[in-house]
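Note that one protein chain is taken out, while the other chains of the complex remain in position.
The chains carry the letters A, B and C, assigned in the order they are written, with residues numbered from 1 in each.
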Amino acid sequence: MNKLIYLDNAATTRLKSEVFDVMKPYFCEKYGNPSSIYSFADDSKAAVDKARNQIADLIGAKDNEIYFTAGGSESDNWALKATAEAYKSKGNHIITTKIEHHAILHTCQWLERQGYEVTYLDVDENGLVKLDELKKAIKPTTILISIMAANNEIGTVEPLAQIGKIAKENKILFHTDAVQAFGHININVDEMNIDMLSASGHKIHGPKGVGIMYIRKGVKIGSFVHGGAQERKRRAGTHNVPSIVGMGQAAQIAKENLEEYTKNVSKLRDHLIERIENEIPYSKLNGDRKNRLPNNVNFCFRFIEGESMLILLDNKGICGSSGSACTSGSLDPSHVLLAIGLPHEIAHGSLRLTLSDETTLEEVDYTVDELKKIISRLRSMSPLYEDFIAKEA
Amino acid sequence: MNKLIYLDNAATTRLKSEVFDVMKPYFCEKYGNPSSIYSFADDSKAAVDKARNQIADLIGAKDNEIYFTAGGSESDNWALKATAEAYKSKGNHIITTKIEHHAILHTCQWLERQGYEVTYLDVDENGLVKLDELKKAIKPTTILISIMAANNEIGTVEPLAQIGKIAKENKILFHTDAVQAFGHININVDEMNIDMLSASGHKIHGPKGVGIMYIRKGVKIGSFVHGGAQERKRRAGTHNVPSIVGMGQAAQIAKENLEEYTKNVSKLRDHLIERIENEIPYSKLNGDRKNRLPNNVNFCFRFIEGESMLILLDNKGICGSSGSACTSGSLDPSHVLLAIGLPHEIAHGSLRLTLSDETTLEEVDYTVDELKKIISRLRSMSPLYEDFIAKEA
Amino acid sequence: MYSEKVMDHFNNPRNVGEIEDASGVGTVGNAKCGDIMRMYLKIDDNGVIQEAKFKTFGCGAAVATSSISTEMVTGKTIQEALEVTNKAVMEALDGLPPVKVHCSLLAEEAIHAALWDYAEKNGIKIEGLEKPKADISEGEEEEDY
Partner (left out) sequence: MYSEKVMDHFNNPRNVGEIEDASGVGTVGNAKCGDIMRMYLKIDDNGVIQEAKFKTFGCGAAVATSSISTEMVTGKTIQEALEVTNKAVMEALDGLPPVKVHCSLLAEEAIHAALWDYAEKNGIKIEGLEKPKADISEGEEEEDY
């Protein structure tokens, strides 16, 4: 096998060894349940408090506004379902977008089945929410605006501050799914008027299976996971101490490195984009060129299908992902690519490469070199390409 | 500080080093997302499959009937809420008991607020469900019976097979919260006619923040955490691979050791019970003497309050827990102790000591020696004891 | 969870016990709620508290607040003792966890109850002292976990 070139950091990231080292004592030694009253549990308690503080720090929140969950999906479900329940008497209308993660979209569909009304906003061809359409969508019954901070497929960063302002002016709660943005771009819940925010540990080189929900003081939502009195009685379940510690540490590292990360990784990203655009014909960059996650590259290559591309990249040790139907496990290609206006056959040929601060220039260059060969090989066996060339001739 | 004597294994357990060793590679090396298609993720996928099999094996289930969650609380919420939703057209009545964990009780209370009807069965003075009352509680609208496999406070093991039989005869789904029983006593979902079962990793020397729900093939419940297509589209969220692997390994170890565990730990338990009963006056064993978890000891000591007992035990390095109001964070003592008929003032003086296969005879003996001194010290400063002695005299 | 001061007073409680010929005895709280505090006061002819003792059934905070309040009232006049409020007790203990604030209320009430008993026995009226409630009410909503 070749050396591993991991360019799927939007799917999950490598747990940083520094993070693992901080987690380690909480597995077999400091294993006490933080809810216990004996002093053996003091370390666990202090560790959870510290992590809460590290995370609050990254987004300008107060410690007691951070609630630990099992991941981004749970946080998204919690935000939407509990808001719908708590603010039912105020209204039944929720505004979101067509390019949200399924954790939001499927939850919205579930809410529709419970009698809620959901508006799914269109986005422009770069994946940006149209603010005037957002304003127009607001009704007297609107209780929540849930718009992602950054898209997981095409990397587009939404205008959070402006959305927050609109929400605030209309006295509507604003939730943002920041799973891809948290630790990757600067977010400040006060400056951006964010009332609730979802994030996940494993997207920032922290552990899997842990996430957070930021809930602004004063937001009156109840629990999603009912049970014990953990997390100020808002989220039941024995604290997952090692993972919480890991997410805290990862957040702190992300904060410390944010400037450097942004600079280095977006430079690599731009190099990758430039080489592909220059060297591979019939390719198209997806997502906004400027308002873009530092680590996201997403292209469509015409006449070929994403899964075959991935397998051939895999043969060369390169890990990427695609929005093709074959890889999404459904018959349609990515709803995000369709929402930005791509026809199905183009969307099937998408490739997402997402970098990290562990990615090197050599890896990026090697990837482009191999990608070029792969794409011309696949085109040479594509009936679509055959027809296209025949027409051109 | 003294050597740590950890007798709170019902709260959480020490992660076994053998389990940690198996988890380790999945943090920083085999960190791939099992939903990805490149071969780097094959290890993660295989690891999740293996864990699923290890867990299925422990309870006589099929692999594809095991769904990974973030813990016992989530599984309990899922079982109740999704069953209520899916079988709404059949009825709106759920039967449970007064001694369930809050993950069940608070979820039931939430369901009541949504219009469901819940019967909370009484238990006898040992905490056993009365089967005739269960039968009487069944209505044409009953869609679910949820009764715990073993109680977390008093260790009473419920007659699962008989409950399952009643459920089956009446064509009602049977869910059991087996968080305390899983890996501690023998459970077979087919023989006991269990349709759904909740379990948690950290109660069997596995990791925190991971659990499972067993769902019998044919049970038509939907998701609780909506989103991605993981877990046969029934539970969204990136797989927590290291913890899943750990829970699988812990389940396998539990299965292999079950016989020895039962023998050794219940012997220690009985020794502890006997010494307390013989050496500490005005003490009362809570829970059923025979149908009892191998590792559970629960006593009430009259005239004293649980939290002070715990602090003084803690001074000696001994970790225990209590059902007193002070430790539950509410004003009432444990609902379980009240349900078995104890008056408030007695319930406040409860102490739970829960053993593991790592507990030694020396630890148990030392604990009783210290406990004796602590109890007489607390009684000497108790106005209740003063009054009692005055009356006796 | 507890401050060092609380732990010190819990582990080494001052003035545990009874006063046989107490000038006033007050018992507050109830066993149902898990807290009973009984305070014994010995008050001299000048109305100065010479000695204070307690017995308590309750949690660590209940024992510690009892202990420190016996210290705080000793040597004080009755009027001064009335200023040993739950706030003062809490401060003297370097704070209590939010769920334990009611224990400091209990201590204040125990002092009042013992003084009330003294006043009744001596047929006097202590200015600013009201008849103690039979029970300690619990109004606090738990803010923290």
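Please note the rule applied: a contact is a pair of C-beta atoms (placed from the backbone, for glycine too) under 8 Å apart; a residue touches a chain by one contact, two chains touch by 3 or more.
None of these values were measured; they are calculated from a predicted model.
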{"item": "Omitted-chain contact residue, chosen from A:74, A:177, A:231 or A:305", "value": "A:305"}
{"item": "Touch criterion as defined above, residue of B:165, B:216 or B:233 at the omitted chain", "value": "B:233"}
{"item": "Listed residues A:112, A:190, A:345 or A:369, member touching the removed chain", "value": "A:345"}
{"item": "Contact footprint on chain A, counting only the chain that is left out", "value": "303-308, 311-312, 315, 324-326, 329, 331, 333, 343-345, 348, 380-386"}
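As a working rule, only the chains that are shown with their structure count from here on.
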{"item": "Most distant chain from chain C, judged by the mean position of its C-alpha atoms", "value": "A"}
{"item": "Chain nearest the global centroid, as defined over all protein CA atoms shown", "value": "B"}
{"item": "Approximate Å spacing (C-alpha centroids) for the pair chain A, chain B", "value": "34"}
{"item": "Gap in Å, rounded to a whole number, between the CA centres of chain C and chain A", "value": "55"}
{"item": "Two or more partner chains touched - positions in chain A", "value": "37, 229"}
{"item": "Contacts with two or more other chains, residues of chain C listed in rising order", "value": "142, 145"}
